[in-house]
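Missing here is one protein chain; the remaining ones are kept as they sit in the complex.
Chain lettering (A and B) follows the sequence in which the chains are written, and residue indices restart at 1 in each chain.
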Amino acid sequence: MIGGLRFAAPLCAVERITLSRREAGWELEAAKSITANEPYLSGHFPSFAIFPGVFAIESLRQAVAYALGELEGSFPEIVSLRSIRFLATLLPGDTMSLHARIGPISAEKSFEVVARCVRNDGVLAVRMSVEFRYPGARHA
Amino acid sequence: MSRQFEELREIVAEVLELEPDEIAETGDFVEQYDADSMRAIEILSRIEKRYKIEIPQRELPQMQNLAAVYTVVSRYAGWQD
Partner (left out) sequence: MLEYAEILALLPHGHPMVLLDRVLSLEPGVCIIATKAITGSEPCYCNLPRGLATERYAYPVPLLVESFGQAAAILWLETVKSRPHREDGVLMLAVVRNYQVARNAYPGDVLRHIVHLDNIVGDNVIVTGETRVGDKLVATVDSMVAAARPRSVILERGNRGAKVGDPGGPPVVRPGQASGGSVATRIEARNREEMAE
C-alpha cells in the first residue's frame, strides 16, 4: 500500500495510482485487484464473496486522498455522493480500474470528481460523481 | 405539447441527469442517453409517486423513450389525448 494507511479505512482499496495534470484539474488512474481475503469479505457474504459496491467508493476516496495529498495536515473528505451507480458485480479474481476526472479546487477548497470503474473484462462496473472538500474550509 | 408531457420530460431528465431540453421525444433512453436498466425503474417509480398510479413492471420494455412513456402513463393515469 502506498505508504500505509493514514486514516481509518475498511480495506486497502487502491494500488498503482497515477495522477496527471490536465487543463482544469487532473486525471487519475488507479487499480484494485480483488482477492478472496479482503477484510470484510468473509461477511459479504458468508457463502459467496462479492466485493461490496461501497468499497468502490472507498477506492475513489483513497485514490483521491493519496494522489492529491494533504492540505494543512488534512486529506480531502467526501462532502456529497451526487450520483453513484453500481452496474456490474466485482468478484475475487477481478481487477477494477478506476478512471477519474478531478475538477479544479475552488476557493472553498472543494472539488468535483467524476469516475468510472471498469472491470478487467471491459464491463463498466461503477459510475460515480462525488464532491470532495479539504476540511477547515470556511463557508460563506 | 401538453403540460403532462412536459412534466414527464422533466422527470425523465432528472433521472437521466440531463436538461429537459436535451430529451428528444423519441430519443431511446439506452441507445441515445446511455441509460442503464435501473434508470427505467427510477423513472417508473417517480411517475407512480407523482400521479399516484401503479404501473406494472412488465410495461418497462414499452417505456424506452419519452413518447412511449407518455403513451403508457396516459393509459394508466386515464389522461385524455
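Assume a residue touches a chain if its C-beta (ideal position, glycine included) is under 8 Å from a C-beta of that chain, and two chains touch if they have at least 3 such contacts.
The model shown is predicted, which means the values in this text are computed figures rather than measured ones.
S.K.: Please provide the labels of all shown chains that the missing chain touches.
M.R.: A, B
S.K.: Can you list where chain B touches the absent chain?
M.R.: Contact residues on chain B toward the absent chain are 30, 34, 36-38, 41-42, 44-45, 48-49, 57.
S.K.: Using the document's contact rule, name the residues of chain A that touch the chain not shown here.
M.R.: 4-10, 16, 18-21, 26, 29, 31, 39-46, 48, 50, 52-55, 57-58, 61, 68-74, 77-89, 91, 95, 97, 99, 105, 109, 116, 118, 120-125, 127, 134-135
Keep in mind that, in the parts below, only the chains that are shown with their structure count from here on.
S.K.: Flag every residue of chain B that touches chain A in the complex, lowest number first.
M.R.: Listed in rising order, the residues are 17, 36, 38.
S.K.: Hey, which residues of chain A end up touching chain B in the complex?
M.R.: The touching residues are 83, 85, 87.
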